[in-house]
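Removed: one protein chain of the complex. Kept in place: all other protein chains.
Order of writing sets the chain letters: A and B. Residues in each chain are counted from 1.
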Amino acid sequence: MRSSKDLARRLRFDRFPRPDAFQRWYPIAAALAVVAAIVGWLFIRLGWHERQYLPGPVAPAHATFGDRCQRCHSSFRNVADRACVECHVARAHSEYELEAPRCAACHVEHRSDAVSLAVSNRLCIDCHGALESKRQPKPSIQTSIRDFAEHPQFAALREGAVDRAVLRFNHKLHLNSDRIAKEDTLSCPKCHVPEADGRLMKPINFEAHCKRCHEQKPPLDVGPIEAPHKEPAVVRESIAAQLLVLAVQSPEVIFTGRKSTLPGVPDREPISEARSLRAFQTEWLGKVEERLYKPLNQQAPLLEGNKYCFLCHDSDLDSSPGGLPKIRASAIPKRWLLRGEFSHRRHDSVECSACHDQIRSSERSSDVNLPKRELCQRCHSNVQSRSAGTQCVLCHSYHDTSRHVDPGAPARQVNLGVLLGDAEK
Amino acid sequence: MLLTSDHTRWAVATSLAAVVAAAAYTVYATSTPYGPSGGSWPGLCFGIAGTACMLSAVFLSARKKFLLWRIGSAQRWMKLHVWLGLLAIPLILFHAGFSLGGPLTTWLMVMFAIVSLSGIYGLAVQQVIPRVMTLRVPMETPRSQIDHLSASLIVDAYEQVASVTGHLPEAAGEQAALAEEEKRNALRPGDWKQVRRLIPAMSPAEGSDTLRNFYLDTIRPYLHRKAFKPGVPPDFARLRFDAPGEWRAPVDRLAEICEESRQLAVQARLHSWLHSWLLMHAPLSFALLVLVAVHVYMALHY
Partner (left out) sequence: MATEQHTDGLAGEWLSRDALAQIDFFKGSKRPFTIKLNSNLGVVPEQTEPGIKAVVKRHYQKGDVICKAGDFGSTAFLLLEGSAVASLPSQMLPAVIAGRSARTGAWLRGLFQRRSSAAVRQAVHDIDVGEVSPYAVVTCANPPQPVALRAGDFFGIDTCINFYPRDLTVEAAEPCVVLEMLRSVLDSIRDAGDGGERVEHAYRQSAMRTQFYRHTMFRDLSAAEMDWLVSQSELLTPGSDAVTNDTLFGEGAEVDGIYLLRAGTIKLSQRRAGGDATLTYLGSGTLFGLEEMLPRQRAAQLRLVCVSHPQEVASVALGTSITVGRAQTCEVPLVGSRGVSRKHCRIEQRGDEMYLVDLGSLNGTLLNGELIQEVLLTTGDLIGVGDFTFRIDPVSIDPKQGPRARLTTASGLDSFEVIKISSATLRELGKSNTRFLATASSVAQAVDAAIQRPAAEQALVDEVVELNLYNSQNTLLIDLDRCTRCDQCVRACATAHDGVARFTRDGPRFGNYLVTLACRSCSDPKCMVGCPVGSIRRRESLEIHIEDWCIGCGRCANNCPFGNINMVELAASPAKSPEPQAPAWKATVCDLCAGYEGPSCVYACPHDAAIRVNPSRFLTIGDVK
């Protein structure tokens, strides 16, 4: 065995332990590693600039911001709504809402566009799962809804709900009638055309959709008179004017001949006895209006003597003698789903009758021919393996677009100047 | 650091913490609408916890700078370093939600992976190599002494040979080293650390050419070889057979010198295995911390 003393003798005595090869390398390696890390970082900086700090890609719409993070972010704070509202229209949710969340609470950025706009049901359920309000009166809507399966029936279809439109329309007749059919086939799209945005149907227009069959021309001896599809007062003026024109164009209708007693003088009635133009106008106006405003006789054959105003419209029957009938406003609802959105175009791969299944048998206009919630749930369900989705935001927008905002306004109003960075300059 | 039964408590505590964190992460990941992210508050918690683990692990190196401070023994710090460092791995992964994120976070993850893997490698190496070194290098010496010892082995070998053959003009370097040593010893008090040297023979012993040639051809090149190369030590069988009885002591000593030289090379090699990973682990962890600071600042900034 080597003795302790012998070992000690051989060793060089170091006042401070001399660094061995490894320890000599250590500072160099340390410096190299730190430099490599920093250079790697700088390299990233070079290629990505400020975007290096992105935790994920921004929505494509926001991509134009590029490196200008300050566009939305302010230092050491969450993104304020103010930043969003600069471009986007701020819209309230509900008057019952206690505290409006920040935009970013629902619109998560730096994920992808899908996430940014497709707000998860969870966020809705946070409140609507157990709705509470301190405000009076309480909101009338369902207080607990966690899933589309729990969605209540649409308001328009609930018990006792009817179409309150003051207009008679028989879908069954129009869609099935031979008489109509032999001339021309009536189908849904003949009358119901979606709006440009593809969501709702355009309102039914008499001129465009009804007039072809339902002409307002009472047959008269004096000649053709057409009543415009307007209020009775307007109609009266129009008819009166038409009568005058008629009288002027064919005076013989008014001035019926009598044999002249004098040679060379045409036979004519003495002027004094001649009927005045006004009398003619009054006389015939009365006759036309009588036709037009003849009450609907349900027993009479359709289109015979019945086919004018009161075929569809109701009057208040409060016509003083010589006065005009008061036609009730038709009040066709502009949209049935007041809180939800629906796009017909999205669904144009399905037949109309697939959803509006009762329409061919609907005789009365009070029938609400809206598809029921259950029908929606056939596709929009959690159960089906290939569900069409049950996200709340498919129909409901958090931001109230239905009641407080003109539906005609564009959904997204973008200040392009801000978008292009003019504001910065 | 050798993992012994002393570590059981730490291991259990770390696994428990990891399991709890994993459970929390599972709940959070499934309940959050848009999947886990580092910015959400649970994600932030994981991030803070993970960074705290990393920081406390880094304190070990700070501890190494203040060796005298009685702030808990280095051994406890080491345990803290190992186990919290391991715990940091799941926490950071949970923080990141198992995704790389943007460019900076990707870079951070790459560096974190290097640091963690090198650390785990180092831990594994420390289980094995010390034992191997104990077994294979009985003539071990501090690493910093190897250069010095290799040099003195060269001189020792020459001294043994010269005691038989007299001075050899071929080994001028060794003679100079001996003279240098004598000069140095004269300056020293007493005979502290003085190796008594054999006196070189006045004239070559009879038949000493064998030894001389063997020394110059085989032993000397072997001793002068590069460090880290254990090589094949010279075979003394023939020399022992040829050499007369009175040479037994120097020949045995020469064989011992060659063996020691070989062991020192083995030691140097094992030593570098045992420590080289640290060259990557420690500096990168500092760089990582710097970038984590940038990441934290920027994440809070935006």
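The definition used in the following text is that contacts are C-beta pairs under 8 Å (C-beta built on N, C-alpha and C of every residue); 3 or more make two chains touch, one makes a residue touch a chain.
The structure presented is a predicted model; accordingly, all values stated were derived computationally and were not measured.
> Give the residue, chosen from B:Thr141, B:Gln175, B:Thr218 or B:Ser276, that touches the chain omitted from the document.
Reading the full complex, the residue touching the unseen chain is B:Thr141.
> Which of these, B:Thr8, B:Thr26 or B:Ser73, touches the one chain of the complex that we don't see?
Touching the chain that is not displayed is residue B:Ser73.
> On subunit B, where is the contact patch with the chain that was removed from view?
Output for subunit B: 1-2, 6, 60, 64, 67-68, 70, 73-75, 77-78, 126, 129-131, 133-134, 138, 140-145, 188-193, 271, 274-275.
> Name, in rising order, the residues on subunit A that touch the hidden chain in the full complex.
Residues 1-9, 11, 13-17, 20 of subunit A touch the chain absent from view.
Operating definition for what follows: only the chains that are shown with their structure count from here on.
> So, what's the distance in Å between the C-alpha centres of subunit B and subunit A?
Taking the average C-alpha coordinate of subunit A and of subunit B, the gap between them is 74 Å.
> For the complex, which residues does subunit A have touching subunit B?
My answer: residues 2, 8-14, 17-23, 25-26, 29-34, 36-38, 40-41, 44, 47-48, 51-56, 69, 73, 75-76, 108, 111, 115, 120, 122-123.
> Considering only the defined contacts, which subunit B positions touch subunit A in the complex?
Touching subunit A from subunit B are residues 31, 33-34, 37-39, 101-105, 107, 111, 139, 141-146, 148-149, 152, 193-195, 268, 271-272, 275-276, 278-280, 282-284, 286-288, 290-291, 294-295, 298-302.
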